[in-house]
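Only one protein chain is missing; all other protein chains are in place.
Going by the order they are written in, the chains are A and B; count residues from 1 in each one.
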Amino acid sequence: MTASDLRIVLPLLLLAGGALLALLSGGITRTERASYLVAYPATLGAALWALIAPSPAAASTVGLASDGLARLFTVFFCLMAATVLALSRTYNSERGLRGEEYPATILFTTFGMTALASATTLLSLFLGLEAMTFGLYILVGSDLGHAGSVETGLKYLLIGAFSAACMVFGIALIYCFCGTLVIGQAVQATLLPGAGSSLAMAGWSFMLIGIAFKLSLVPAHLWTPDVYEGAPAPVAGFLSGGSKGAAVLFLLRLLPAAGDAGLLRLPLWWLALLSMLTGNLAALRENRVRRLLAYSSIAHMGYVAVALVAGAAGGYQAAAYYAVAYGIISLAAFGAIAVLERTGCGATVESYRGVGSTHAFPAAVLTLALFALVGIPPTAGFTGKWLIFTAAIRAGELPLAVMGILATALSLYYYLRIVASLYFSPVAARQQPLLAPVERIALGCLAVLIIVLGAWPSPLLDLFSRCFNR
Amino acid sequence: MIVPLTHVLILAGILFALGVLCVLVWRSNVIMLLIGIEIMLNAAMLVFVGGARHWGTADGQVFALMIMAMTSAEVSLALALVVHLHRKRDTVNVDALTTGSRPGAPEPSAGPLEEGPEA
Partner (left out) sequence: MEAYLFYLLAAVTVIGTVLAITEKHPVHAIVYLVSSFFSLAAIFFLLAAPLIAMFEVIIYAGAVMVLFMFVIMMLDVGRSGDGLRPGLRQWLPAMLLAGVILALLGMMLAHGGWPAPGAGAAATLRDFSLTLFRQHGVAIEIISLQLLFAVVGALYFGKRRGP
């Protein structure tokens, strides 16, 4: 390992060291305050390093590289982890969720995401994805006092292990065909039309089954509502924003190496269509807010799959942008829900009645996030959808784009139903929550980001297009 | 190579299909479900080892080793969750566990949970 290798792995080392230190300090001081104090600088330091560090000249020998995509997503994942930590503190202490394990596991999950972001071999890519999912199994089940949480964690683990087994069998078949684990070579040898044999095709199809579970695309989506409902609210936001983003990044690491989705175009086409339709239709009939957001996340991953089908015609940039935008939006939504649930809001849409006048700030953030999920203009959700559908039309996927726009129009109804219940209903008596300053800051930052990213997307888009048009 | 790669892959395919079969059939029993996943992962390891032998590189063997470590971590966490749930409620049946995941719904079977060993 040389100095340039060290420079590449430094964000990983910061996160791993932060996780260990958080565990140790929690054990020594017997409070989780110290662990949180360790966790913030670890995530922010890793993000800062990825942002300002000079690009190393030499190619790395440890199975990691730090290209533009890796650094952008490292910053995104680390800042997201810091936001989740900020939103979790008060939520957890009010739910009786104690222990230094929680912040440490958040750092470990971020470690997995960061490893995935900078992977150059199939091995580190897969292990990064698995490390991330593994941390989320613990986080989803961590709310021991809440009836559903642990069971949901176990369910999520079983589904995750099954999908990992499918994915690893796919990788094995691909390795068997091309004899290398380096992503670029392996993808070019197997995914290009004409290059792949039936063996490679079998490998890619198993891989796609695995990733469809992680992205919760339609035939593999059934776990999503249960997990979103059982997990603690900030973890649900992390799961919805971070892990989906990482799974999109997993595909973005693989597909552009072949230039096009190649053999995967047709299966991705169907997955995209089914996810958009099923997600939105199921959300129409759902009356519980968290499950509704889960179904909407299925639909949104369908939009991302549309972008991946569009591929080199601007689809990869659109998918990367949408992954970031959706991560921020869903974290804002779940952050607001985390605050509102403390005030006595239950599971159903009706229980949010009148919150808009009693708790103006979190309700406003939730409304903004919902508008962004619909795709109302100045928000990031609109820009992302615009990019995706124009890319799809440019790639000649007109039917898919039309279906996506229709599905979006359909989604207007159920998002606005929540907003209507927030503002246009009689006020029920509820307790006043203490909104911690750090929560206020986190929610405010997310809201500002939603607007800023939507109104001035060009700097981020320039960075992404530089990553994909090398 | 002692046998053609095809034969190794056929064996791996049979094992993988048996693993999937086990997962689908025993989907209500956590222990058997985990066993099915183990079988699937073993099939993947066999493919990796066969591929490594075919190409004369060690990458596949490294991957197989990593799968082994990963799956032992997953199994230990899964069994810890099973033991935790078993202490609260007397079952390893996934279908029986689902009742708790809907806080809004009435739960006749969740009786033991409220008086569980939380204290």
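Definition applied: a contact is a pair of C-beta atoms (placed from the backbone, for glycine too) under 8 Å apart; a residue touches a chain by one contact, two chains touch by 3 or more.
Note that the structure is predicted; figures quoted are calculated from it, not measured.
Trainee: Looking at A:L14, A:A42, A:L64 or A:A117, which makes contact with the chain not pictured?
Mentor: A:L64
Trainee: Please identify, in ascending order, the residues of chain B that touch the omitted chain?
Mentor: 1-3, 5-11, 13-22, 24-26, 28-29, 31-32, 34-36, 38-39, 42, 45-46, 49-50, 52-59, 61-62, 64-66, 68-77, 79-84, 86, 92-93, 117-119
Trainee: If you put the missing chain back, which residues of chain A would it touch?
Mentor: So the residues of chain A touching the missing chain come out as 1, 9, 12, 16, 19-20, 23, 61-64, 99, 101, 104-105, 108, 111-112, 115, 121, 123-124, 127-128, 130-131, 134-135, 137-138, 141-142, 144, 150, 176-179, 196-202.
FYI, only the chains that are shown with their structure count from here on.
Trainee: If you average the CA atoms of chain A and of chain B, how many Å lie between those two points?
Mentor: Result: the chain centres lie 24 Å from each other.
Trainee: For chain B, which residues are in contact with chain A within the complex?
Mentor: Listed in rising order, the residues of chain B that touch chain A are 5, 9, 12, 16, 19, 23, 30, 33-34, 37, 40-41, 43-45, 47-48, 50-51, 54-55, 57, 59-60, 62-63, 66-67, 70-71, 73-74, 77-78, 81-82, 84-85, 88, 94, 97-98, 100-104, 107, 110, 113, 118.
Trainee: If we count contacts the way the header does, which residues on chain A are in touch with chain B in the complex?
Mentor: 122-123, 127, 130, 134, 137-138, 141, 144-148, 150-155, 157-158, 161-162, 164-166, 168-169, 171-173, 175-176, 179-181, 199, 226, 229-230, 288, 346-348
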